[in-house]
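Working notes for the structure below.
For this view, one protein chain was removed and the others were kept in their places.
Up next, chain A:
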């Protein structure tokens, strides 16, 4: 089991979650180090129209810059980008963000699979992805792609996730992976800071 990135350097972190993931994010964010030197992309399923709410909630819990992702914006270290409701988020070669209003994937837009896959093709073995609580299988295919490119796969412990289905599917189908309880996640993420 790969315990760390093969190159030891994290160039981007993507966190995907659905039902039950908000509590985890609210738990993680206050403990994130201000020294985080890679961009964090957040893809969560939620209803269109409540965009600013999640951004505001997280903003108040960290001194990292949290913003809803803008189209063609460049990913910067120490910034948190939230995939806007109703758009898929993709990453370009030059590390800018593309938004895409194409068909839903796994009944979801934004889809976690889409962002995991796109980020994996760009950041390859310097990518870390975390899949949190949720009740559908979005994210599982994406994690397979992350593994294919030698990125690092972290999954919330299904036994302690409020919705076990999504992380459990990932645990069953994606190998290798690391299972983490939510209270350990912030520490793990801070440990990805590189010199």
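What to note about this one:
The definition used in the following text is that a residue touches a chain if its C-beta (ideal position, glycine included) is under 8 Å from a C-beta of that chain, and two chains touch if they have at least 3 such contacts; residues count from 1.
The criterion applied here is as follows: contacts and distances are computed from a predicted model.
Of "ATP synthase subunit b", "Chemotaxis protein methyltransferase CheR", "Transglutaminase-like enzyme, putative cysteine protease" or "NADH-quinone oxidoreductase subunit 12", only "Chemotaxis protein methyltransferase CheR" is the UniProt protein name of the chain excluded from the display.
In the complete complex, the hidden chain is touched by one of A:99, A:179 or A:193, namely A:99. Considering the full assembly, A:90 is the residue among A:28, A:90, A:112 or A:146 that touches the omitted chain.
Residue A:118 is the one among A:21, A:55 or A:118 that touches the chain not shown.
Within the complete assembly, A:71 is the residue of A:71, A:159 or A:181 that touches the hidden chain.
Seen across the whole complex, the unshown chain contacts chain A at 70-72, 84, 87, 90-93, 98-103, 114, 117-118, 122.
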